[in-house]
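First the structure, which I've put down as structure tokens, then a few questions once you've had a look.
Every protein chain but one is kept in place in this view of the complex.
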Amino acid sequence: MKFFGVVDTTFARFDMGHSVMDELQKMGTGFRIIRYTVPGIKDIPVACLRLLREDNCDIVVACGMPGSKPLDKISAQTASNGIMQAQLMTGRHILEVFVHEEEAESPGELAWLMDRRAREHAINAYYLVFDRAKLTEKAGKGLRQGYADVGPVEESGGGIRH
Amino acid sequence: MKFFGVVDTTFARFDMGHSVMDELQKMGTGFRIIRYTVPGIKDIPVACLRLLREDNCDIVVACGMPGSKPLDKISAQTASNGIMQAQLMTGRHILEVFVHEEEAESPGELAWLMDRRAREHAINAYYLVFDRAKLTEKAGKGLRQGYADVGPVEESGGGIRH
Amino acid sequence: MKFFGVVDTTFARFDMGHSVMDELQKMGTGFRIIRYTVPGIKDIPVACLRLLREDNCDIVVACGMPGSKPLDKISAQTASNGIMQAQLMTGRHILEVFVHEEEAESPGELAWLMDRRAREHAINAYYLVFDRAKLTEKAGKGLRQGYADVGPVEESGGGIRH
Amino acid sequence: MKFFGVVDTTFARFDMGHSVMDELQKMGTGFRIIRYTVPGIKDIPVACLRLLREDNCDIVVACGMPGSKPLDKISAQTASNGIMQAQLMTGRHILEVFVHEEEAESPGELAWLMDRRAREHAINAYYLVFDRAKLTEKAGKGLRQGYADVGPVEESGGGIRH
Partner (left out) sequence: MKFFGVVDTTFARFDMGHSVMDELQKMGTGFRIIRYTVPGIKDIPVACLRLLREDNCDIVVACGMPGSKPLDKISAQTASNGIMQAQLMTGRHILEVFVHEEEAESPGELAWLMDRRAREHAINAYYLVFDRAKLTEKAGKGLRQGYADVGPVEESGGGIRH
């Protein structure tokens, strides 16, 4: 039995935690999900750490929506650094699913993007725990979570500046 | 019996520590509050750590007012990173209640905002310790501390660029 | 018997370490001071750590003068992060007394500011070790070290945007 | 028997992991390679840590392609800081092979650069593990990975401002 942690916030404008849980449940069985909601993105890292340490989660999907102001960008960076540190303290993955409010051009698109990116990272989390080879098959393929994949580039064989 | 820590500064221009303590006392009983005042925001993290470690607090509310100059923004980032680290060292939440001096347009609004945000985070601290389910009910609802909530967004169902 | 550490640099253009020691000695007795001079601000954090760990200091006052160029600002940030980390590793305060060269408009003002800020933080250090209640009395009062205090703000009771 | 770890991402637009492995195999024998693919660059550091700790790798080559947007630059910085920390936690090298998408002027050049830089860092990794003296021979020689080496500078002997 594996354990998936899901962390989300009351600050975000879409229920990404629900999207992650819904998508995970479509992927298969053999795991349980534990959810932990905090006020804002800077509260996420310690929640992840508690899920990994106290609830023994194998992985955590951390959902957040940084606001669009300059101060929000700094907060996002602090949160990301904390998520990084929590991973290194536990040796386990925390997939950061952040959608910055300004990435979308309308409220409808924002909701769509938050749902989509959360679901695609839920799939990544599933593979990291159950089937890492699936990710190696896609190495260097220019995959994206949310908007469309951009695909790989190829050497053209001529005219390179060097 | 639970213990709530409150850290504040002599640099701030409003007594946010008082607001937090006053609001917490309205929430219920079954806890005690320990206060620790330091000169400036960069002194906050180690004060939080001492409250969590030496006084065995279950959570800390850390109040500060970063000044409006570029150097103050760097100090705020350093302080935030320290608060993050203190959380990860102890596995306990520190709610960072920072009001940047330039967020408000007048001294009166600044005082109002500092009081308001401090009180709303006191409530968050209470729920994190006593009733986490209350926060999950509000996941993705676009809540804010201080100014009005912005509310959730919804998928519009059409016209999304992707 | 308490121990106060003082760290300063050969890079700075005023002997802030002397100012700190002179002011501390005016505050009272019951403590000893240990001084540690390093080349530049990025050498400060490990000097603080050694004073706290090897010399068992109760607190350190760390004096530095970041230069005015963009690269100097990055160095100051690195130094501040190191000072933060040294505090969290030891659970003891390090008061960072940095005067940025561009804060003052003339060499004379720079010297005055470095002396003044060093002395006012020496007083803060004294209270953190011997009488923390003195700081709580001043919580939210808008105190500054060096230039004049700005004082507290008050809620105006009307006309707040929210 | 030595162990080389290779970490890469599904986000990147070229299979740098393959380039590293191919080049390493040309260098000699006496080692084995373990590959670990993750979704994006912020997932790299904990993968490196697991290779170093759980698989006992002697070194890791960490391949990533940060995107060209401002948010991608912040992600790259978070990833780099995590890679740094993982090195310090284990006392072993992780060679960061990042190609920023905007470094190249065309898709063909991007592919060429990603392949080239990956291969040249594979050689560095080989020397760090098997023959460090080879690197000391090249100290201060202005070497580059990907584009052409820039070479050393020499004191001109006159006209220096100081």
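A, B, C and D are the chain letters, set down in written order, and residue numbers restart from 1 in every chain.
The working rule: a contact is a pair of C-beta atoms (placed from the backbone, for glycine too) under 8 Å apart; a residue touches a chain by one contact, two chains touch by 3 or more.
These figures come from a predicted structure and were not determined experimentally.
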{"item": "Where the missing chain makes contact, among the chains that are shown", "value": "C, D"}
{"item": "Selected residue (touches chain absent from view) among C:Asp15, C:Glu102 or C:Glu155", "value": "C:Asp15"}
{"item": "Touch criterion as defined above, residue of D:Lys2, D:His18, D:Arg53 or D:His100 at the omitted chain", "value": "D:His100"}
{"item": "Chain D residues touching the omitted chain (full complex)", "value": "73, 76-77, 80-81, 83-85, 87-88, 91-96, 100, 121, 124, 128, 132, 135-136, 138-145, 150-162"}
{"item": "Residue ranges of chain C at the interface with the undisplayed chain", "value": "8-18, 35-39, 42-43, 45-47, 49-50, 53-54, 71, 74-75, 77-79, 81-82, 85-86, 89, 105-112, 114-116, 147-148"}
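As a convention for this text, only the chains that are shown with their structure count from here on.
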{"item": "Interface sides of chain A and chain B: same vs different residues, half threshold", "value": "different"}
{"item": "Rotation, 0 to 180 degrees and nearest 5, that superposes chain C on copy chain D via CA atoms", "value": "145"}
{"item": "Separation of mean Cα positions, chain D and chain A [Å, integer]", "value": "25"}
{"item": "Multi-chain contact residues (two or more partners), chain A", "value": "77, 81, 85"}
{"item": "Chains grouped in pairs wherever the two touch, ordered by label", "value": "A-B, A-D, B-C"}
